[in-house]
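The structure appears right after this line, and notes come after that.
One chain of protein is taken out of this complex; the other chains stay put.
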Amino acid sequence: MSLIADAFTLVFVAAGIAFFAAGTLGLVRLPQTLSRIHALTKADNVGLALIVLGLLPQAANVLEGAKMVAVWLLAQLASGAVAQVMAEAVMAETKATKDAAPPEEGHP
Amino acid sequence: MTGALLFGLAGAALVGCGVYGLLTAPGALGRVLGFNILGGGVFLMFGVVARRGAGAGFGADPVPQALVITGIVVAFCATALAVALLVRLCAVQAEAARGGDGDKET
Amino acid sequence: MSLVFDAVLCLVLLAGALGVVTTGAARPAVIAFIGYGLLLGLAWVRLAAVDVALTEIAIGSGISGVVLLRCVRALPAEPLTPAPNRMLKPLAAVVSITIAAALAAVVLALPEPAPSRAADVAAALPATDLGNPVTGVLLVFRALDTLLEKVVLLLSLVGVWALSRDPACRGRPAPLSPEPAPAPSAFLARVLAPIGVLVGLYLLWAGADHPGGAFQSGAVLAAMGLLLVMGDQIRTPAAESRGLRLLLLAGPFGFLAVGFAGWATAGVFLGYPPGAEKAVIIAVEVAITVSIAVTLGLIVLGPPAGEERP
Amino acid sequence: MTGDTLSPPLDLSALEPALPVLSEALMVVAIALPLVLAFAALVPAVRRALPHLLVFVPLPALIAALAVPRGLSVLVAPDPFRFTLALDAPGALLLGGSSLLWMTAGAYAMAYLRKDPARPAFMVWWLLTMAGSFAVFLVADVASFYLAYALVSFSAYGLAAHDDTLEARRAGSLYLALTVLGEALLIAAFVMLASGTADANPQIRDAVALLPTSPWKTPVLVLVLLGFTLKMGLFPLHVWMPLAHSVAPVPGSAVLSGVVVKAGVIGLLRFLPESVPLPGWGAVLCGAGLFTAYYGVAVGLTQRHPKRALAYSTVSQMGVVAAVIGAGILNGTAGTFTIAAYYAANHMLLKGAMFLAVGVAMASAPRRAWAVAGVAGLLGLSLAGLPLTGGAMAKYAIKLIVPEGVAGTLLTLSAAGSTLLMARYALLVARSGTEGAPPRGLILPALALAGLALVLPFLLFEAVTGLPAGVAFTPAALMKGLWPVAVGLAVAALLAWKAPRVPEVPAGDILHTLGFLGATGRTIMGGAVAADAVLRRWPVAALALLGVAALVAATLTFAVVPL
Partner (left out) sequence: MSALLVLAITAPLLGLVPLLLLGPRTGERAALGMLAVNVAITAGIAERVAQGGRALGYVVGGFAPPLGVGLRADGFSAAMMLMAALVLLFTGLFAMTGPGDMTRKVKARGSAGMPATFFILLLSLACALNLAFLAQDLFTLYVALELLTFAAVPLVCLEGKAGQLSAALTYLLFALFGSVLYLLGVVLIYGLYGTLDIAHLAGLMAQGTGGATAGAALALMSAGLMAKAALFPLHLWLPPAHSGAPPAASAVLSAVVIKAPLFLLVRLWSDLAPLPLTQVAGPVFALCGAAAIVFCGVVALAQERLKLLIAYSTAAQIGYLCLMFPLAASDDGPWSALAWTGGTLHLVSHALSKAAMFLAAGLIAETMGHDRLSGLGGVGRVAPVSVAAFGLGGLSLMGLPPSGGFVAKVMLLTSALQQGAWWIATVVLVGGLLAGGYVLRVVVIALQHPDSDAASGRGLPDARECRWRALIALALAFGAMLVGFMPLAPLPFLDIGRPVTWEGLLP
């Protein structure tokens, strides 16, 4: 029983780590802020989900498992909202720089 | 014990980093960051001292841990005050710079 | 295995710290600092100090991070600083390395067995009915420090407010952002805030026997308050409001009142009534938590903008 | 000779039981009265009444000088706050003389400054200086002496700088600077002196008695001599005196030259042991005094203003006093100090009267000025020791101390120099007339003081020297007194007939060669400010902080092995 659980954990956590690694790679390598955010949130959400899922069999009791799930849910919520806010900010900034085309007007 | 020692060395190194930051930072914000790093290193040494003092059923000596909590709060207060001062200073300086060509209005 | 983990953690921590102090620009340095704070929290867990870890992450990294990020935004893009002497950096490096090396030597020379107050605490803790020794130290054995630390917190708010343009410190602090909040922020605030408050209260309740306590809880509550402000769910409070002032004073002066009450009941200042220690301690913690939450939030919001003109 | 046993002229022994209390009260009131009035001047009513009171304020001091038994020492404050007063013969002579000068000059000042809007301020400084001068002659313990000395020195600045001209400001600043220097020298001396005794604040007499055997003997003597001769204006520390004394209003100059410099004299008398020979020290002091006596005459002769000539004369005369004291301690001659004080008191009255005369002359039409110059000349000749004047008695007395020989001869010859300088002074007074008639308020006090100055030395001679006054009237003595004056007058006549054109030496003479000191000072200050700017830069200060920590740690680690 515990062997199966350990194997389950091993597989899922490894997969989660792989997603995290991919997300991090995206953060480092992708050229634009928007695509970076995209890569990061997507990959990390899945990665976190996989890790939580993988760790669930290791939980001592139901409450502990529930806490782990809660962590995942909260992270989902936060990263989703934050990613959107950041994206909006990026859009606004790009727009602003386009509007203020002649940069001579700015203060030296 | 070796783990604690490792963090002790890390604490010493952090102190070094903080000092470097405090010495070389060109502006106040950099100095605030340097102070925080330095403080982090000192707190970590508290943690090491606490960990080394584990006993009586505790994983660490609780007294230094409690001191660190107080210390972190005090350091935060210091950071907040310094930042508030810096922000206000920049605002006043910016106003003064603007005031240079807008004297007639006031 | 764990030693390897610790070593890696230490190295990453150091790299983060070096990043903070060597990055020239303000914003990356602050972001690196927030990351460094999180890693430091991890280090605290490894040092069997979960209480400290929570505090470090909530305050040392979290709220401090917000404060610092706000500062970065308020700073002029390129601060006019004179070019430092070229000799400064190498000299500073040499000095810093020397200091670090000397301290490392000192750490290695610390006596063995290490002196500790753990036994004293263990002996005195049962009388207080608390399970968490750190809370015991903070609120019972060294209650004076904690009381005064609350005053320090209040004083730093006074210091921040003293920078208001209005010498009488009236009005509301400026909102965190002049524009209306984006929809996701509002959504996040509505959904997350209740959960966060719950978490905060849990931390407070758990603090008596498990890691957690007033500061961790207060920081979470303050964060929720800020979230609500950012999501345009509530207005920033007016500094002159009597109710707000009462909330600010509740912690330190509630604590002080309990201290004086201890004179009557336990015969000593900051003593607790025998038999009711835990109840009184939790009551104190509640008062402190409220004040901490309000104070931390207001510190982040900054000085009030002056009297409002209707 | 009599020394301390010099008995008071007023005999109060009828009041025997009350005598100690009465004496104590007199001495305290002498000091306290001007002090209290100075503070009471804050009240407008007192301020208005003050001009009429000023003449009477020194009265308790005069009575004390006349009536308090010599050697009486009273403890005014209980032990931890010791404040002791005592009156010995030198103190009584100087106290009495100064009280007379303060009275007459006070009356004179009120007339002189009648129209000055700043007169109230002058009166306050006047009272403070007066209190300090009385205290300095009366106090007997070291700390109180320092207090009194500081009071008289610093308050005198207010008199010197009263006119607030550019010249007065410069002179005042120099005076203050040197006064502060003097205070620093003296405090060091006093601390060393006191540390020889069991008491933190000993009686001056006790402390000085231990001096000859003290391990601090040399530094104490060096510091005492420097500190007090600075106040007396011995070469080369005289530079402030011609400047300060000549810029003050006339009554101010009178008390500055008359009284304030005597604080230095009483200092030497109090802090040098009288009866223990100090050969080397005495010789140095005597030599410096004699040199100054001639130097003052030489520079004074070139002066074009009577007040500056008088100031240089004071320099010269203080040189004579120093020479007498030096000769006395050279051999440990008993009675030296009383005679030195006698000579100083004589100078006090004469110099005061001569200054007042300058003011009278300046307010007179030229013809009257010549009359004033006549009186002034007589006073001057008295100072030079013209037989049958009071000054001759003083000159006779000091010859008792200074042995015949090189020093004695030089001292005698210096009288010729004095005569010459006094002739110059009289000439300058005669030329300083302007127009109008001097008010009576100026003439009467000046005349009164002149009369006292010419007569009083006769009355005191016997008490001071223990010799009948007649010894000074023997033909030999008269001849001995006359020839230097005659020589001086002859030379004066010669010079008047065919004077070489000598440019006026600017007041303060050698001061003007010290300009580089000012430049050095400015360089040092500039350097310090620049260094300060560097030290106060953040990285430097932060490094200094670490450096201090490292320094302390290193000191502890390497200096103490067995920690």
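Labels for the chains are A, B, C and D, by order of writing; each one numbers its residues from 1.
The rule we apply is simple: contacts are C-beta pairs under 8 Å (C-beta built on N, C-alpha and C of every residue); 3 or more make two chains touch, one makes a residue touch a chain.
Note that the structure is a prediction, hence the values are computed from the model and not measured.
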Among the chains presented, those that the missing one touches: B, C, D
Residue among D:51, D:172 or D:508 that touches the chain left out of view: D:172
Option from D:437, D:459, D:493 or D:551 whose C-beta touches the chain left out: D:551
Interface with the unshown chain - residue positions in subunit D: 79-81, 118, 143, 146-147, 150, 154, 158, 161, 164-165, 169, 172-173, 176-177, 180-181, 183-184, 187-188, 191-192, 194-195, 200-201, 216, 524-526, 528-529, 531-532, 535-538, 540-542, 544-546, 548-553, 555-557, 559-560, 562-563
Hidden partner chain, residues of subunit B it touches: 15, 18, 22, 28, 31-32, 35, 38-39, 42, 45-46, 48-49, 52-53, 61, 63-64, 67, 70-71, 74, 77-78, 81-82, 85-86, 88-89, 92-93, 96
For subunit C, the residues touching the chain missing from this view: 102-103, 106, 109-111, 114-117, 120-121, 124, 140-145, 148-149, 151-152, 154-156, 158-159, 161-163, 165, 167-169, 242, 245-246, 248-249, 252-253, 256, 259-260, 262-263, 266-271
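To be clear about the criterion, only the chains that are shown with their structure count from here on.
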Subunit B-subunit D separation of Cα centroids, rounded to whole Å: 65
Subunit A and subunit B, separation of their C-alpha mean positions in angstrom: 29
Residue list for subunit A, restricted to those that touch at least two other chains: none
Where subunit C touches two or more other chains at once, by residue number: 84, 88, 91-92, 95, 99
Chains touching one another, given as label pairs in label order: A-C, B-C, B-D, C-D
Footprint of subunit D on subunit C - complex, ascending: 84-85, 88, 91-92, 95, 99
Sites on subunit D touched by subunit C in the complex: 539, 543, 546
Subunit C residues touching subunit B - in the complex, by the definition given at the top: 2-3, 6-7, 10, 13-14, 17-18, 20-21, 26, 29-30, 33, 36-37, 40, 43-44, 46-49, 51-52, 55-56, 59-60, 63-64, 67-68, 70-72, 74-76, 79, 81-82, 84, 88-89, 91-93, 95-97, 99-101, 103-104, 106-108, 110, 114-119, 121-123, 133-134, 136-138, 141-142, 145-146, 149, 152-153, 155-156, 159-160, 163, 215, 299-300, 302-303
